[in-house]
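For this view, one protein chain was removed and the others were kept in their places.
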Amino acid sequence: MGHNIANPVSRKKFLRLCGSIAAGVAAASISGVLLRRALTAQPRYFWQIDPMKCTCCGRCATACVLPVSAVKCIHANKVCGYCDLCGGYYRTNAKDLNTAAENLRCPTGAIERKFVEDPYFEYAINESLCNGCGKCAKGCNSFGNGSLYLQVKRDLCKNCNECQIANVCPSGAIMQVAYDKAYMLKDA
Amino acid sequence: MKKKIFRNIAIVSAIFIVAFSAMLITNYFQVRGFDPLQAEVVETLKQINDENAGNVKLQEQIRQLDLLARRAYFVRLDHLRSGVYIMVAMLVVFVAALRFYFAEEKNIPGKQISPVDDWMEKTLARKYVAWIAGGLVAAALVFVFFTAPFLKSGTDALMGQPAGDVYAAAEQSAAGEGENVAPSAGEDTVENTADGLAESLAEAVGENPEGAQEAQNPAEEAASVSAPKVAHSCFRGNNSNAVSPARNVPVKWNPTTGENIAWASDIPRHGFNSPVITGNKVFITGADEQARELYCYDLTTGKLLWTLAASNIPGSPSKMPETTEDTGLAASTVATNGKQVCGIFASGDLICADMEGKRLWAKNLGVPQNHYGYASSLLTFGSLLIVQYDNSVAPKVMALDMATGDERWTKSRTDKITWSSPIIAYVNNQPQLVLMGSPSITAYNPSNGEQYWRVEGLSGEVASSPCSAAGVVFGASEYAALIAVNATTGQTLWTANDFLPEVSSPVATKDNVYLATSYGVLACYDAQTGELKRSHELNTEFYSSPIITEGKLYVFSNSGKMFIYSANQSFDLLSSFDTGQKTFATPAFTDGRIVVRTEKGIYCAKVES
Partner (left out) sequence: MLNAVKKSATLSTRILRIWATLPFLFHAGVAGAQRFPKPDFESGYKYPELYYAIPNESLWTAVDITLLAALMSVVAWAVIKRRTRAPVVVTSVISVAYFGFFRSGCVCSIGAIQNVAVALADSSYVIPPSALLFFILPIIFAILAGRVFCAGVCPLGALQELVNVKSYRLSKALTAALSIIPWIYLIFAVLFAVTRSGFIICRFDPFIGIFRLGGDIGMIVFGALLLVAAIFTGRPFCRLHCPYGALLSLFARVSVWKVKITPGCISCELCHNACPVDAIRAPYANKVKESRAQGVKRILLYLLLLPAMACAGALTLRVASNSLSRVNKDVRLYDMVAQNEATPQDVQLPELEAFYGQGGTVEELSRRAATVEADFRRYATAAGALMGMVVGFTLIGLSLKRTRKTYEINDAACVHCARCFSYCPQKK
């Protein structure tokens, strides 16, 4: 193939130029199309739990990529009934309304109970202990106002491109929400 | 000297890393797999404590164990966290030590490297590519072969069970491909490999379409291999809710000309009950003064597989109770859970058989006092058989074990005699057993018979059955009202009385309720408000109940005219055609087929082949 040494070089160069142009045009058009759409509509980005769909199955506690789930229970005080016999705090057949282990629902003791005035008690979640198992939320949904519910804590969540919890969520409650709607709160 | 130090550091850190990672992995599984917070012992103890209060010793024990469990959980979590940090630090040390160890050794070849033979490499690479491609195809086919039988998706003609033939054929060709490639690999010319590949590819291409065509053959053969997935387990389908998950349902057939008719058959004895389907079997009953019988037909061929007579039952009356001509002795539809099938007759005789027609048990529930004839259909809920036994003496509802006939629970009712059938309504994840009576609609816990709620508002002779959708239960009786009940709270949402059914039962979607009246009106109400959205006056009569499947509402008029409407807001007529045979029973739906009981016999319509 030695008879046209000069030619292949320029041909190669020409082909390469064509390739560059084609690649550039392809990249520009894809980015143009997508960018226009990205600028006109707001992307849904944060993973969050829709408390209306959540069935508190308990998978949030185990499916998250983090060692301790980014899903925590949060408490909507303004929905809470401040009950003495709290379905989220006490087990279903609790004998005495005290802090004894056999009466409590939370496996990690993350719910704090404080007397307000007769007959009301305030409940609060100690987030550092909560593992997002949703037992209290299930209890509160079944017997109370549903003021305890699960949310993805934005400061803990790594916001994976694909949420592992969403993959196993039985009710499709984990969805992506817009930037400015990072939480789906019951009292906001 | 220095080199030695770095080597030693590297070795030590490597040993440390291996040992430590083994520990970490064990710890990980302890934290994730065995959750101390779920410890069975503690849970069991808590349950024991629930049952007998005031055992101070037990409580003390629970508290101790609970504390231990919590401590274990958090300590392990803490260990895991710090362990990971140590691990990362050691990895950095290891890599750094290795770096320093090799620092002086650049990648300089010790001896002259033999010149690369580019072409040899390419030749070899081509061979590898052929192997990899063949391997991938084989892997894909093996994957399909192993997943397909367990999926049992009978929905897609190409991908359904009969496609097993395709996989087998394809696998053979894949195996052939391997054989073709393997021997040629030993030879040095690449052409052979390529030819082998080409051949086997051509083989695969040529063979697969054949297999695919086989798969697309009419459902006759398909169904003989496998049964459709969707059952129609009792009157008006699963849960008796009149909504069928069947796909690819026929839209046109004619028993007179045989168009789209898979088979037609006579039924030995008369009855107004409806067919039910499970697997490849169709069940139906018939009765007259002489005998009461349960029949099983083959869904594919229409052959009568077996007949089981309800005879020799203790307590069975020697003379049949009086019934009217339009009710008869076999008005109740049978129910099946896929393992057993049970049928009941106006004599109070209840029999249960397995799928092969072997009688498992039979009993007489007491001859029902009923001036038309007992007509409530049976219902299955898991392993339970629900019987609504609202006669004029002692109305009750009971649940029997389908396998043994043992009574699981029974509940007496205050309602007057009815001819309505029970349904299961799913409300907030929970099943509710809903019964209509006169004057109430009542919901029970199907597992133990506990009453959830009761709403009054019906009157007269209630023959129509309830239906439910999206947590709302609807019930109607003629001359009374159509009532919508919020099944969560038991509150009446609305009532309407523009058009009311007498025999036929309503059916509901999330948005609409549809019903068919005895004087030939099909009506559509808004499920939320009860507003009448649309009605069609058809100058006919409806006893058969409408069924919704694939977004279409199917209903037979008594004269045998089939009407198909869109089950949505607009409720438009999509199609109607006369079958020429009087039809009072409600047809049964499954994938690709509809089984219809007519006044005289039974036939099966199929999709166009």
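For clarity, chains are labelled A and B in written order, and residue numbers in each chain start from 1.
Convention: contacts are C-beta pairs under 8 Å (C-beta built on N, C-alpha and C of every residue); 3 or more make two chains touch, one makes a residue touch a chain.
Keep in mind that this is a model prediction, so the values were computed, not measured.
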item	value
Listed residues B:45, B:62, B:137 or B:513, member touching the removed chain	B:137
Contact residue for the chain not shown (choose from B:50, B:298, B:456 or B:550)	B:550
Interface residues of chain B (partner: the chain not displayed)	21, 25, 28-29, 32, 80-81, 84-85, 88, 95, 98-99, 101-102, 106-109, 113, 115-122, 124-126, 128-133, 136-137, 140-141, 143-144, 147-148, 151, 153, 155-156, 158-159, 163, 166-167, 170, 190-191, 194, 197-198, 201-202, 204-205, 208-209, 229-231, 233, 238-239, 243-245, 247, 278, 337-338, 380-384, 424, 426, 428-429, 447, 469-471, 488-489, 509-510, 548-551
Those residues of chain A which, in the complete complex, touch the missing chain	1, 16, 19-20, 22-24, 27, 30-31, 33-35, 37-38, 41-46, 52-53, 55, 57, 59, 65-67, 74-75, 77-79, 81-83, 116-117, 120, 122, 124-125, 127-128, 141, 143-146, 151, 153-155, 158-162, 164, 167, 170-173, 179, 182-183, 185-188
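Everything below uses one rule, namely that only the chains that are shown with their structure count from here on.
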item	value
Separation of mean Cα positions, chain B and chain A [Å, integer]	30
Chain A partner contacts - residues on chain B that touch it in the complex	31-32, 37-38, 45-46, 49-50, 53-54, 59, 62-63, 66-67, 69-70, 73-74, 77, 80-81, 429
Residue ranges of chain A in contact with chain B within the complex	55, 62, 67-68, 91, 93, 95, 100-102, 107-109, 131, 133
